[in-house]
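So the structure is just underneath, and the comments pick up after that.
Only a single protein chain was left out; the remaining protein chains are all shown in position.
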């Protein structure tokens, strides 16, 4: 989510989704999500949480503060009219919204905020959590306020993923090769041969969120699309297959690439996925557990849309059994996913089912790696940006970005679903992004 | 067509289209198109035809040479096996294809080619025309070769538009304000109030080229799309309406803009369409007839996709009768156009009907200005790039670009049709590009 | 010293300078200088010491580590042949020398080194200090090794100034406006009117270091120069005078500026010295004590050579009593300083006299602000770069930089002398740099 760290922009919900409507359940969800954010920086120093390794990334401390600011700004001060803030300066410092309006230079300078310290930010979190606990009992299920808080929790989960993604980038730039190492990023190895699931003549089908359970605004309205016959690969493209692409000169052959992609790859000197390095011992890659040998059976990760597209072009002629390979449309992906048992509602015990599928035709559709689709991130028919601060910019990212589906190994549990639309510019590759092939029938 | 000057890339045809299949007709078409290119530089100097005013543009001389190279390379040397060339160096100089592969720095340096001179390029054209006349009588209707030559003529027509577009940019940068002045760019003024044509519940409709008559490859395959009810404005947005947008602070209000568009507009200091200047006498704009007062009744021209999108966002709240305004989908545009009497086949006398519609509900759908759509330039279902040199890169521009429809005042007669897909990056505005509003019903 | 943080490059000494030649004195000096470095970060967090606010600056942690690396690399491992290092990775991490040779990208990424932590760096310092104490007793006065260690101490003092200079920049970029505040930067206010000291017909004079006491290599050889009559202002240009320059449109008038300076000022939008901000309450400026009102009586600070030059051009016509004003040559400055009682030897109690002059005709020649001269930083006649690692690059900065003289309020006591040549590119202004006017007689 290219600019998610800048705003709660794309985050809107029409209906609240905690089943019982009990305040205690919302409070429980709040506590769980909030605690998880802090757990992510366990073992990290103030400096680790302050550094910003590139313009696209934000410091961990900033993620922790910005998600807290959401609740202070919109719930405590906005909805409940509290006039006292933990620190009035934080309204400016951690408000990504005003950045977009007038102070665009600030983003690349987030790494200079050595003050407030990590300790102060944790105090800020504790302070807001206490104040939130006070008000949460007053919030009835199904109210607008209930929805707003739920939105805040999903917003925070997005930032949990970004926090890990950005930390990985930071650690990757440190020549002493230290690692984050909390046991994350357990992407599944698969030795399954690549096979195809056919979806014959789907015709007019429904995609998009139906309003049942939480969703971001861009997931709706639910609407009809016309689908032609297609097939989807049973699993994501693996590192082993990507090594074949590298060895076949994929990064040196312009005919596989989109024009913009080729220009980008040349300018930046791409020769492999981000974080890959080759030594006499073969390929290794930076992970949240540090530098590891590239596992040929694991899904390829940290590739851009441009690379994914070039791979598919190459595969159609050169990868066995892949004639006609291309990236799937997001509608194809969602339709396929809807024919699988899927879970993913954040709140409520039933919803907290494991995301990983086993024994499915389509394995690991959710989790492991975000899967680039062929679809531009565009509004669904009938989509209109919401009015007001929270939704002010809902549609503003709907240009020049490509949709990813399915979530990754660092997507929080309960945060993913079949209708979820992640999106990034096609040159970005620091996300946990890979691909799954599709083709016409 | 963002990169058209670099290649015949997107130019493919499945079926030849001269009705009678007489060689004389193809020869006549060849002569007509070729003569038209040279007519465009009437009155221009060698220097005028050599200068390159920006990286996106090419010198007029280069357009004249590159379109000639197409016939020498693919027809005379390729198909007929001629080994003697007018000048062997031209194979490299005017072959945009090799640029793309290995010599990408060449494009911004086209303006340095003071040699060969314009005179030499005109000799080159005459030489190739003579050699082409010799072989054209041997080409039977419906053959692959016939199709290739027809493709070459459409390719040349694309460059005719680009030649004028690029010259306008060049002349605009000259402070002495000289003009091109051949009498082009006769865009229609309209005092018609903005009204809407409703298209009620179209359902599953066909779009894309059906193979009857010439089309570029990206216009097919013809396929079904599902259309919801929509309305299309009876005319393009006018300069007068754009002045309202300017006066309302449209260029200073980020909430109207896509995120990437706002960043672009700020970085480049946009405050009005390209070529607009404000003085004490009001707004004026550079045209092929030189600097002219902005005509409030004429369609707005030289706006980017970003600006078009911002205008629509503003219009939905602020322009009378435009609630819900947005850019049309290209499928909506094409469907609407198919319900109008349309002409546009290049070759054959019946085909050379005037493009301008009169008395239509939707006026000036063709001509005047290219109309930005909301659609990303993506392959139609089932599209596969052709094999071989001519089609090698067919799909490579299908990323990051937006579709425009309808043609402009500098599009050659007979070169436009309802299925025609033009495309440029959303920040480009030196094309003759405007917009027509759409909305949901 | 533009690139001092990259190397011990310019640091060479011909003769050791502790008077008695007792090891205990060198040890004492070592302890004093080393302790002073650590004292500078008192009260700062790990994050404060890790952040890098621009490419020109280095993190405090890096300064602390790099100066320690000097002793481990050149003394302990180099001279004493110790094979065990505190951490073998530090040889690469804090060795600016290899950066210069092959890894130039590293410098802007120093702020990403969240590991090793500040605590580890302090352990590193303690470890090296212990090992150094072990060997210091073996070093005889006047030996090459003695000179090397003395060089290391002067090198560390240079970095002490840079550490403060870089921290000021970091804190200046933080919108919460916290401050460093250890009581530094006590620049003298002066209400003295500007007067001139005349130096009549000096003729052939000697400048450069004479080998008595420590000096960097670029301060020698001592040599003759031919000086014409000149006058030097009794004090540095003040903020009050600079405000006159601003109010007179100095930043908007190209005729005062060098051509390169004007281009630079326009491109970067300069309107006042670095750190100056104007509000309804008047001008304020960032200092090590935080934001403070601009004191009209204090020397102007944080101006580039370009600005200093423009000021002098303006002053010659517009500042009372300053007709013919220009920047002094470094030879004029040094000659004038040699006619003042000056101290400045690092080691030995007598040497630690206060630097500030009182009752001098030329006040504050040392301390307060570095004074830009008109002289390019070029080798003195007969200067040849030394051989070997320490001196390998001695002359490599002698291009495109301007000489500054006199030291600033953050220059360590005992580190300055009349022959000292500081140098930076003419566009740099984050140093504590001001100016003193000169003129012909």
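By written order: A, B and C. Residues from 1 in each chain.
Definition applied: a contact is a pair of C-beta atoms (placed from the backbone, for glycine too) under 8 Å apart; a residue touches a chain by one contact, two chains touch by 3 or more.
Owing to the predicted nature of the structure, the values given are computational and were not obtained by experimental measurement.
Student: One chain isn't displayed here. Which of the visible ones does it touch?
Tutor: The undisplayed chain, in the complete complex, is in contact with B, C.
Student: I'm checking contacts with the chain that's been left out. Which of B:51, B:162, B:325 or B:362 qualifies?
Tutor: The missing chain is touched by B:51.
Student: In the complete assembly, which of C:260, C:277 or C:320 touches the absent chain?
Tutor: In the complete complex, the chain left out is touched by residue C:260.
Student: Considering the entire assembly, which residues of chain C contact the chain that has been omitted?
Tutor: Looking at chain C, the ones touching the missing chain are residues 3, 100-101, 104, 204, 223-226, 228, 254-255, 257-263, 266, 305-306, 309, 324, 374-376, 378, 381-382, 384, 392-393, 395-400, 426, 440.
Student: If you put the missing chain back, which residues of chain B would it touch?
Tutor: 45-51, 53, 89, 92-93, 109, 111-118, 170, 173-176, 178
In this section, only the chains that are shown with their structure count from here on.
Student: Going by C-alpha centroids, which chain is farthest from chain C? Tell me that one.
Tutor: Centre of mass proxy via C-alpha means gives B as farthest from chain C.
Student: Averaging only over C-alpha atoms, locate the centres of chain A and chain B and give their separation in whole Å.
Tutor: Chain centroid spacing, chain A to chain B, equals 38 Å.
Student: What whole-number Å value describes the gap between the mean CA coordinates of chain B and chain C?
Tutor: The mean C-alpha positions of chain B and chain C differ by 60 Å.
Student: Touching at least two other chains at once: which residues of chain B meet that condition?
Tutor: In chain B, no residue touches two or more other chains.
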